[in-house]
Every structure is written in structure tokens, then in C-alpha cells.
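Of the protein chains in this complex, one is absent; all others appear in place.
Note that the chains are named A, B and C in the order they appear, and that numbering of residues resets to 1 at the start of each chain.
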Amino acid sequence: MSAARGQTGGRRERAAPPRRPAAAARPDLALVVPSETHFLVLIKELTKRMAEAAGFAAGVPDRVALAVDEAATNVIEHAYHGATDRTFEVRYENRDGTFQVEVVDTGAMVDPRAMPRVDLDRYVTERRTGGLGVHLMEKIMDSVTFQRSARRNVCRLVKRKD
Amino acid sequence: MSAARGQTGGRRERAAPPRRPAAAARPDLALVVPSETHFLVLIKELTKRMAEAAGFAAGVPDRVALAVDEAATNVIEHAYHGATDRTFEVRYENRDGTFQVEVVDTGAMVDPRAMPRVDLDRYVTERRTGGLGVHLMEKIMDSVTFQRSARRNVCRLVKRKD
Amino acid sequence: MSELNVETREVGEITLLYPRGFINAHTVRHFEDEIRKALNTKHFKLVVNCEGLTYIASAGLGAMMGAIEEIRGNGGDLRLAALNETVRNIFEILGFHHLYRIFPSEVEAIRSFRDGEGAPS
Partner (left out) sequence: MSELNVETREVGEITLLYPRGFINAHTVRHFEDEIRKALNTKHFKLVVNCEGLTYIASAGLGAMMGAIEEIRGNGGDLRLAALNETVRNIFEILGFHHLYRIFPSEVEAIRSFRDGEGAPS
């Protein structure tokens, strides 16, 4: 987790210049989804299948699917403020050492540094109800990064294959 | 079936001018898939879920999923001749009275009239092994049409909700 | 895709909730409503029997968090029973098993109320 945190923190810069991953790998599969919560379960199921196909051990695909569900939920709720007439994209890349999912929205720019950090100890004692989603994503994945690129917000979730 | 056949036949013109459905409805969900048979089962599962969500009675989603699997299989095998480095699209539209799936490839133009028709009676007696896919699609769906539009081949599968 | 269906049943002063399906941002409102109904009728001893719960996302956990203070403030508790592997795992990732009492079966969760065991501090 600490490494993941480090990486996440490191990429939390505002206004990153539009950039693509070095060798802009073509996604294995990409989904364009309307911003309706109705579709979240489909994304979750599809993600589970993709993670299974990537060869993760039992249990992991379920968790990765949850992380992606959370990212997609946040796009609908926060990037689009609940508007149901937008679309967002979910892109899968199964590489040699990693399984990567990008959730891409066309909402207004988000300053990743402004995203609240959950301190679960405080969370538990203070019993708040928000902030669990990003926390879950970071607990489950090896790295969770938010970037602004080409007028889109890209939430990239990476899980290493061990 | 006869109506579907009629419609299918009617649209089997070569070189249709690029046209879009009247009110170019935005698909409910669209998938971009690499041309690998590996992904066929995902398409099938996703289609089943979409058909279930569209409200079809038990059994129908399984059959619709099979029809779409067949259309996608044909894109990989016939439009792309087995090449695994292409992509194709699967688009879903759940309307009031119908559920529509489009399977769109960027292969060379296909003359729909050149697609062989299966006469199942002859098929059964002659025991051929090909031609079952399109036949299944037409048996399952209310209409199956092939169109060339904007340099793409669009196979449109429509199932009425009754 | 059976989304979410929540039956409730009363056993003495304990209210049992039976979510069937999944709880995510799409279905959470329904789950919240059922918890709310119990609280509105002054039922504060709740057991969520998760036997039929296939999946829970943070929205569902948030729904429980949003009610737990009122519940415990009124001398009650929200306890969980019969979590499947996936759901138990999510609770554990978040450390929620320290926050909520989780029982293998509904019977044990009911008995814990009868034996007068308190909420985790």
C-alpha cells in the first residue's frame, strides 16, 4: 500500500499536460457507457470477467470489479453530478505484469489534490458516510491515479499480477 | 419470420449511401472489442445481461446472446479473415418496442446478396457444416439486416418486445 | 439481473432485513429506505441477514454508517449475519468487521441481542 500511496500522491499534480502512456497500448476492450447507475452492475460483471481472464486468483477479480464500480460510481455522482445524459468510457488493458483499467470522463477538471483522503481510523471513530470509495479503490489496487488529459479525466487503476 | 425475411431481403442492396437511422439514437452501451475469439464469450454474457435488462422473458436473453455471438464470430472469421489485430464494435439500443444490437466492422465491403442462404431442409439432408450462423440469427431475431455505411459494415439485429 | 429486493421480518423486538441481490449506487436507496422504516417505527435492534446479498459497494456500507449512530444512540445495534465470501472480504478490506458485529448465522445474531451483548465500542 505505501508504494501505491506514493505513486498516487506523486501524480496528484494539477493540469498535467495532455499525455498518453509511453507506448499508447490499444485497450483490450473498451466500453462506452451512459451515465446511469443502472449500468454499474454490468461494468462490475464485465470487469470481473476481464480480471478472471487476466489470470488473477480467486477473490481478486471480485475486488478489482468493486474498485472499478467505485470509480464509475464517482464519475456519475461527482464528475457528472448525477446527470444521466452523459457517457463515460471504461478501458481494459491486460499486459504481461499488470492489469489496468481506465475510467475516463468528460466532466469538468478535477484537481486530484482536492480529493479528500480518508483516514480510516478517524473514519471509524468519526463514523462519516463518504470517502469510502476512493479508499476502497486504493486498498484493492496497487496504484490509483487521477490525471487530466486531452480534456478528459482519467482514473487509472492498476493491479499487478504476482 | 416471413416479415423479417422480407425486410432482410429488402435491405440487401449493394452500396447503400452512408445513412444513419432516422433519429440517430445514442446507443445505450457500446463495446469496442479486439478481433479475438477469446472475447466472444464476454460479448455473449454482456448481451444476455442487456437483453435481461430490456425485460425479455426467460430464455429470450440466452437466444439473443447467441445471435449476437454469431454475428461477432462472423466479423472475426469472415470480415477480418481471422486477423486478431482489428477491432469491431457492438452497440446496444433498448427502445420502447424493440431491443437492437449492431455489430459494426471496418472490413472490406460485403455484398449482402452474396451471403449464402441456408435452406435448412436441404441442410439437414445434405449435412453441410457452414451457414448455420446467419440462419440462427434470423431464426432468433425479428430482423437481421446487413448494411454498408460510412465505410463500415453494420449488421443490425432487432428483437421486438411483445 | 435481479437488482435488490429487501424483505423484513420481526422476531420479538428484533427486526430482520433480508437484502436479496446487490447493493451499489443504483440500489442503495431501497436499502436505506428499509433501514429508515425500522428506525421510524422505533425498531433499533436490526439484523441484516446477508445470505441473499451477492455484492455490496461502498454506497451500501455508507448507508449503514449513516444509520449506526442513531441506532446505537437509541440503545440498539445493527448486526450482520451470513455474509458470503465476497461481501465478508469487502468488510474486512475496510476494517468494518471492527465496527460491526458479524455472525455466521441469523440465529446467532438474534441470540446475541437476547443475551444482551452490546455494540463494539
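Things to note:
Heads up, the rule we're going with is that contacts are C-beta pairs under 8 Å (C-beta built on N, C-alpha and C of every residue); 3 or more make two chains touch, one makes a residue touch a chain.
For clarity, every value in this text was computed on a predicted model and none was experimentally measured.
The chain that is not drawn here is touched, among residues B:Val33, B:Ile140 or B:Val158, by B:Ile140. Interface with the hidden chain, as seen from subunit B, comprises residues 37-38, 40-41, 44, 59, 62-63, 66, 69-70, 73, 76-77, 120, 124, 127-130, 132-133, 135-136, 139-140.
Criterion: only the chains that are shown with their structure count from here on.
Of all chain pairs, the one linked by the most C-beta contacts is A-C. Between the CA-based centres of subunit A and subunit B the separation comes to 32 Å, rounded to the whole angstrom. Per-chain Cα centroids separate subunit B from subunit C by 45 Å.
In subunit A, the residues that touch at least two other chains are 38.
Annotation for subunit C: residues touching 2 or more other chains are 1.
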